[in-house]
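One chain of protein is taken out of this complex; the other chains stay put.
So that you can tell them apart, the chains are marked A and B in the order they are listed, and the count of residues begins at 1 in each.
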Amino acid sequence: MASLSNTLRFREPSVIPGFGLTFGLTLTWLSVIVLIPLAALILYASRVGFDQFIAILTATRTLNALKLSFGIAFAAAIFNVIFGLIVAWALTRYEFPGRRIADAIVDIPFALPTAVAGIALATLYSPQGWIGQFLAPLGIQVTFTPLGILVALIFVGIPFVVRTVQPVLKDLDPELEFAAATLGATRWQVIRKVIAPTLLPAILTGFALAFARAVGEYGSVIFIAGNLPNISEIAPLLIVIRLEEFRYADATAIAVIMLFVAFIMLLIINRLQRWTEARG
Amino acid sequence: MVLVDAITDRQTGFGGAEESSGPARRSDFAAPAPKGASANTETPLIRVLLVLVALGFLTLFIVIPLVAVFVQAFSKGWAAYFSALTDPDAISAIRLTIIVAACSVAVNLFFGIIAAWTITKYRFPGKTLLVTLIDLPFSISPVVSGLVFVLLFGLQGFFGHWLQAHDIKILFAFPAILLATIFVTFPFVARELIPLMQEQGTSEEEAALSLGASGFTTFLRVTLPNIKWGLLYGVLLCNARAMGEFGAVSVVSGHIRGETNTMPLHIEILYNEYQLTAAFAVASLLALLALVTLVLKAVLERKLERKR
Partner (left out) sequence: MKIDVRNLSKRFGSFVALKNVNLDIASGELLALLGPSGSGKTTLLRIIAGLDWADTGDVLFAGESAARLDVRKRHVGFVFQHYALFRHMTVFENVAFGLRVKPRRERKPEHEIVKRVKKLLEFVHIEGFADRYPDQLSGGQRQRVALARALAIEPNVLLLDEPFGALDAKVRKSLRRWLRDLHGELNVTSVLVTHDQEEALEVADRVVVMGNGKIEQVGSPEEIYNEPANSFVFDFIGESVKLPVRIENGGIWIGSRRLATNDELPSTGPARLFVRPHDLTFGEVSEAPLQGSVRSVRRIGALSFADVRLDCGGGDDFLVEASLPPETSVSPGDLVGLTPRRYRIYEDGAAESLTSASL
């Protein structure tokens, strides 16, 4: 009397009802909102033709835009790793007045609309702005230069490193450090040999998240960048410009590259997060 | 009592490890890091230095821009501030933003719960892929998110001619703005719920079912109360992003004043027309929304912390 045949089945049986309904709805909705539109992008790109696709991507203006986007996103992510670590360290390890507020402030770039951040940064760093007025006499021009893009991308990336490193730092068993200290390690050795290896997966995750976000960022950049072709024109902006010129093929080709990078980054981030959890 | 060295490993066979799928419990001995402990921390000088660098960094990159928004908004007094906000175009932008945000939050709330339920309550192959796909909109450039809808519904797009022939307007109109907003906010609710529901496991649901409750009753009376704070948190973040979305909406909206302009787009137009005070006045509303979101988030986090 076999109660349930051991035939091939899609999922392991569960006592909780509703799998068919919820799985079906999830898949349908995911398809309608995300998968079909993205498939449209790929389909459109496949119509462009390989030669034209390559020609678009190797055009000087496109190349410069991509180089600028990836290069500055990378620099901003590095910057955020360094300062994000210091912020995370200070917030978890030390008690100081205003610590709670500082901790809350870290999330502002998540919540503040990019356009708001964009106009605020552009105003602040203009030669007459609060910050720009001190930089102008030194010959440092921020607005309408790649430096401005860097400032904007640092802003949007701040929370990522802090928020990935913080929980790992918090869970780090203090006895590990005591143990290392009793074994005669100096503080610097403890940090290098005990703390740093534990934090590494989280740091890389934070870096990847900040980089992925920065590569695609649009709103906070366009106001401060000035958008001079080949100098301060980022890839997402070039997509918008090509669209406005009705050069859909050009827009699509650049978008496919960005989508590809986004997907790769997502896979890397997933790996890193699993690594982080395994270490935690 | 006798122990033979050859058989002492017996105890390890059942040293407290359980075979059932009970909720994983966090280790109780992970004490918080000692703050200000002497043997285990840096010299006072380094400590002060690190705190100052951290605070300086946060001030320069976050506090000053935030303060600037409000200072600029009120730089010409309350009257100018209010007239900027009561401008008909501003009002219509605010109205559109609220409607779009409300719709996309409602839709993503519903599907976010369903997706999180599917992912956390069942075991099936391809789950990791499904989670990755749900996360995808997070890492796609907002401009690309907008572009895909142009390619679908634009005149040169896949459905462009058909839509034009049937006189249906999607692109440069409300439907596309809503679709693009739903796209970029798609993962927020699910992302917030998945870890929470994973941690809670399925034993409370199993208990309810064994006591005779139906699947829907179980969800309503057992699952939902357990996730309500996490859910609210997800809704808050989803709403903040929906109201503030710029890139994707900018691509699909067509920038028609008084019709398809959301608040961020209105800010852009004002800024480009050098109406700085007005731009910052509208921006201050969004900045306020961000601040309120963060305050509520802090409150909810403390509630969630206590639940655990």
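We take it that a residue touches a chain if its C-beta (ideal position, glycine included) is under 8 Å from a C-beta of that chain, and two chains touch if they have at least 3 such contacts.
All figures in this text were calculated on a predicted structure; none of them were measured in a lab.
Within the full complex, the residue among B:91, B:168 or B:207 touching the omitted chain is B:207. When the missing chain is restored to the complex, the residue among B:59, B:156 or B:217 that touches it is B:217.
Interface with the hidden chain, as seen from chain B, comprises residues 1-7, 10, 13-14, 17-20, 22-23, 25, 203-204, 206-214, 217, 221-222, 225-226, 307. In the full complex, chain A makes contact with the omitted chain through residues 1-4, 6, 13, 15.
Convention: only the chains that are shown with their structure count from here on.
Centre-to-centre, using mean CA coordinates, chain A is 15 Å away from chain B. Contact residues of chain A toward chain B in the complex are 10-12, 14-19, 22-23, 25-27, 29-30, 33-38, 40-41, 43-44, 83, 86-87, 89-96, 98, 102, 104-124, 130-131, 151, 154-155, 158, 169-174, 177-178, 181, 187, 212-213, 215-219, 223, 235-237, 239-240, 243, 246, 248, 251-252, 255, 258-259, 262-263, 265-267, 269-270. The touching residues of chain B, counted against chain A in their complex, run 30-37, 39-42, 47, 50-51, 53-55, 57-58, 60-66, 68-69, 72, 111, 114-115, 117-119, 121-125, 128, 130, 132-144, 147-152, 154, 156-158, 179, 182-183, 186, 202, 205-206, 209, 214-216, 218-219, 237, 240, 243-247, 250-251, 263-265, 267-268, 271, 276, 279-280, 283, 286-287, 289-291, 293-295, 297-298.
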